[in-house]
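Working notes, structure below.
Just one protein chain is left out here, and the rest sit where they should.
Letters A and B mark the chains as written, and numbering starts fresh at 1 in each.
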Amino acid sequence: MVKFLLDEFEPAQLSNLLGQEVAIAGEGVSRALIVTPEQLIATMEALVTKLGFDYLGDLTSVDRGAEGLEVVYHLYSLTNQREIRVKAKVDAETATVPTVTTIWPGADWFEREVYDLMGISFAGHPNMTRLLLPEDFEGHPLRKSYKLQKRV
Amino acid sequence: MNSNPDLLTSLAGSIRSVLSPLIGNPDGVDMAMYGVGLLAVITLIFTNAVILVWGERKVAGFMQSRYGPNRLGPWGLFQSIADVLKLMSKEDYRPKLVDKWVWALAPIIMFAPAVAAYAVLPFGKDLVPVDLNIGIFYFIAVSSITTIPLLMAGWGSNNKYSLIGGMRAVAQMVSYEIPLVFSMLGAIMLVGSLKMSSIVEAQSHIWFVFLQPVAFLVYVIAATAETNRAPFDLVEGESEIVAGPLTEYSGMRWAMFFLGEYANLLAVSAIASAVFLGGWQPLPLPGALGDMMHAIPGWIWFALKTYIMIFVFMWFRWTFPRFRVDQLMGFGWKVLLPLSLANILVTGVGIFLYRVAIGG
């Protein structure tokens, strides 16, 4: 049975383990570990090395409107059968977080998709170009500010 | 042996007797008879292609537990006629950037040697259009021209898929030509003649397939590769290179390739039946049964054996997946070639020992 990491450890314990001051938001199935873009790589590396999160389940993003953007990582540990949700909060103007392709090479297309549809760029990504939409497409459709056109 | 003239030879005889008084000069009559033969061969190729297209689909249907064509005419027999009409009525489309002459000539050059090869096929006793004393050599020489139009089509189409296909065609057909020829060499050594009618006559007691089983096997495999049929259909290889050299062709131009392909299929099957399966010789059965077999005209035997070979080739096509290009070359050079060479050696030794035994 898969364990949810936040069930296993107290927030203080976790901060200690990861060597970062991390916050926890939400409750029940919505719980997530919140980090800043600066903390992201160090936290992820600690999660991989200390807690065995070797598998990148999902990488996506949410536009929270006035509260900025969130990059959401769902991690899974094949060795310990644990899962965790990590969120990196970033404001809509800078919209840049460091890439995790250095930790999980498989994050490549995930990050390109987020860049394409949400307009968050990943610093250090080897090929930060659009994935699904054509090169000359304007705007990033998943942003809440993107206006859908009427049927043409 | 039954030497009574059958339907086709007596037909040829009566045409000759009609033409003789009209032309007078015996050489002129011979020339006219060649013309009649050519006409007959071309008719054969066309009707045969139509039947084979239908037959191929029916065989495919049979292999895949479905019906195949069954709407147009009895058992869907007219389906290929409809196909021919459709192909003929299609627009003659020429892509803009093709090499005009090379591209347009390729289908014609594909078709011509296929027709020429039929000159030496022994359709029956006294039914060889031109019974050359180097018949089988001529056949090999003419049929190897087929490589060139495929390369022309590949090069002239100005399409990368076509070019890859053309290159594959050359590599494959040149490599498999060698085991193909070597496999027939054993039979030729037994006969001591390259003449088609002599090769068939020599098999009146025992078919060469029993004396040369390995050679027959090598021949069938190499012939499949020579006709570019599955599992050696790398030249067209539709799931890899779309349609290879044929990618840019449509309508009648494409149909010419198709026609050439089926003409080649018939030709290699005919050679298989002539060299290994006794050609027009009936089944060598003893007693009254044998006499009954002899009552059936030779050309029917020949056609029967040829079509059985064709069925075998179709069977291959609808059963096997395709080889990869390196596996194909490896198989040709490392397996088939040594095998056919060994066969020649064994045959030679066998003939020598036989002669010693007879002489001693």
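A few notes on this one:
As a convention for this text, contacts are C-beta pairs under 8 Å (C-beta built on N, C-alpha and C of every residue); 3 or more make two chains touch, one makes a residue touch a chain.
Here is the rule we use: contacts and distances are computed from a predicted model.
Comparing "Peptide/nickel transport system permease protein", "Polar amino acid ABC transporter ATP-binding protein", "Methyl-viologen-reducing hydrogenase subunit delta" or "NADH-quinone oxidoreductase subunit D" against the UniProt entry of the hidden chain yields the protein name "NADH-quinone oxidoreductase subunit D".
In the full complex, chain A touches the omitted chain through residues 1-2, 26-30, 32, 54-58, 60, 62-63, 72, 74, 78, 81, 83, 85, 104-110, 113, 117, 130-134, 141-142, 146, 148. Within the complete assembly, residues 60, 63-66, 160-161, 164, 230-231, 233-234, 237-242, 318-327 of chain B touch the chain that is not shown.
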